[in-house]
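A single protein chain has been omitted from the complex, and every remaining protein chain is retained in its original position.
Letters A and B mark the chains in the order given here, with residues in each chain numbered from 1 onward.
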Amino acid sequence: MSNGAFKAFWAVLTVLAIIVAFWYAACIPMNIKGVLTEQERAGAVVQPPSAKDRRDLSEFGLVLTNSFAIPATWDQDRPRLPAPHQVAVEMWETTVQKKITSKRSLVYHAWVTLSATMLGFAIGTGLGIVLAVGIVHSRVMDLSVMPWAIVSQTIPIIALAPMIIVVLYSVGIQGIIPKAVISAYLSFFPVVVGMVKGLRSPDAMQLDLLRTYNASRAQGFWKLRLPASLPYLFTSLKIGIAASLVGAIVGELPTGAVAGLGARLLAGSYYGQTVQIWSALFAAALLAASLVGLLGLVERKVLKRMGVAQ
Amino acid sequence: MTTQGTTTVIEAKALDLTFQTNDGPIHALKDVNLTVDKGEFVSFIGPSGCGKTTFLRCVAALEAPTGGTLTVNGMTPDEARRNRAYGYVFQAAGLYPWRTIAKNIKLPLEIMGYSAAEQDERVRNVLELVDLEGFGGKFPWQLSGGMQQRASIARALAFDADILLMDEPFGALDEIVRDHLNEQLLALWARTEKTIGFVTHSIPEAVYLSTKIVVMSPRPGRITDVIDSPLPKERPLDIRDSQEFIEVAHRVREGLRAGHADE
Partner (left out) sequence: MILVLFAFLLWLLGWWVNGRLASGPYADTRMVRFLAPLIFGLTIIGIWELVVRGLEVSLVILPAPSLIAVRFADSLSVLWADFVQTIIKGAFSGYIIGCGAAFLTAIAVDRWEFLRLGLLPVGNFVAALPIVGTAPILVMWFGFDWHSKAAVVVVMVFFPMLVNTVAGLREATAMQRDLMETYAASYWQSFLKLRLPAAMPFIFNGLKISTTLALIGAIVAEFFGSPTLGMGFRISTSVGQLSLDMVWAEIVVAALAGTAFYGLVAMVEKAVTFWHPSQRG
């Protein structure tokens, strides 16, 4: 490892350590009131003894007068803020220690969300590329459709999600498809915009060169425009897959779905199962990071092979 | 320091500078000795990697030497920098695109805390000096490359520094514009009596402009020849066809070749 990378590694590690330390520290004031109520019920002497008095006091004051309760703030059943190790334990128990077919397995829920994400992403990307090619080759489509594709980027189109779920349900479609539809249209527009930009990226000199060869339009597309568009395509694919995942998660919210990371988030928020919310959140984060990371890897391989990147 | 009415402005003794890079150390300057007197026009010429720009950057305290001594106006380069002893003109104009030409010239004046009235006065003076009257309200990207470079010279002249350091200021311009700017630069030097350090890779440019030509060569960067120009101070463009000019140019070329043959 070079000196610079080593330094960066330690810097990241330090920042992460600070975040974790801050997280543990934040658990104390966040959870102290709940802990004191529990401890009081269990027979401990807390200051002040009445829950009503405590409600109006600041968390920090309560921590000072009841310092004996600090360890308990990291070990509550339903804390306002679960400690890092509680989330880690929950994730371990719901992944490694559960059969993946179990309804309580996080792997199972992640898979439900992932499959919808991937299906939608594939559809959205495919259609997006097709439309982009159309826009680049047809002046009419460029003039008519492109402005709308750009405007769509400024609109929270995710707000359509609940309606799509319900409407498709009412015509008898449910399960993976409605979520995939949401994932698809969320990844569709970034891909269209990025791909159009990419297909237009060759400069006048490069296009003129092909004209001197009397190359056909199709040759120009396959030999120049398409390869030139790939770096742009990968950039928008990374945005698109993150959007697809958000779409699948949000798509699991409105129907009271029983499976998927979104359903875990919602169920957790209904029943106050904060540890479950946090572990679902981390699972979603891991999923997003690995999807984007995987795309980055493919990007590097493809571009290297094409000689676009070193 | 003072002998017969001349003052030493820049003095380098046994100057050394080694850069540590991933490919091992690079000896950018080795045992450089040079004295520049007040009012001189000194050109530094040599192939790339000979340390001419590095030396100028050392004078400007943009690089720190690793050995030897270097004084500017009798101070360390960093003290001189803090005293705003010099104006620096880079290879590119480097004007800020969000400021008009006049506002660009005001940039150092704002930083150095000149009054608003004084700023306006100085902007008017230097714009006239570089022949850009009436362009103060334009943005840099509305001007040609040559005009941009003239504006950047005006920026370096706007405050009271008696040294002007120029790092290949006309390198990116075409021959005709370059000739014109060279002529203007000489006129400007005559009017302002500044001490000028000028990095170039063009032999005619160096000979035409300078009172002293420092020939350098690379690996390690060092001085191979210092030529005091016999040309008169008054120099029309056609002086470049004179016998004296050709002789000086010849000697510079010989110096460059000698440095090259060392390898």
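Simple rule for what comes next: a residue touches a chain if its C-beta (ideal position, glycine included) is under 8 Å from a C-beta of that chain, and two chains touch if they have at least 3 such contacts.
Fair warning: this is a prediction, and the values are worked out from it, not measured in the lab.
Chemist: So which of A:Met118, A:Val196 or A:Ile249 would be touching the chain we can't see?
Modeler: If we include the chain that is not displayed, A:Ile249 is the one touching it.
Chemist: Which of these, B:Leu107, B:Val226 or B:Ile239, touches the one chain of the complex that we don't see?
Modeler: From the options B:Leu107, B:Val226 or B:Ile239, the contact with the absent chain belongs to B:Leu107.
Chemist: Tell me which of A:Val35, A:Leu199 or A:Ile277 is the one touching the absent chain.
Modeler: A:Ile277
Chemist: Pick out the residues on chain B that sit against the missing chain.
Modeler: 57, 60-62, 81-84, 86-88, 90-92, 94, 96-98, 107-108, 110-112, 139, 141
Chemist: By the contact criterion defined above, which parts of chain A meet the unshown chain? Give residue numbers in ascending order.
Modeler: Where chain A meets the chain not shown: residues 7-8, 11-16, 19, 80, 139-140, 142-148, 151, 153-156, 158-160, 162-163, 165-167, 170-171, 238, 242, 245-246, 249-250, 253-254, 261, 265-266, 268-269, 272, 274, 277-278, 280-281, 284-285, 288-289, 292.
The criterion applied here is as follows: only the chains that are shown with their structure count from here on.
Chemist: If you average the CA atoms of chain A and of chain B, how many Å lie between those two points?
Modeler: Computed value for the inter-centroid distance: 55 Å.
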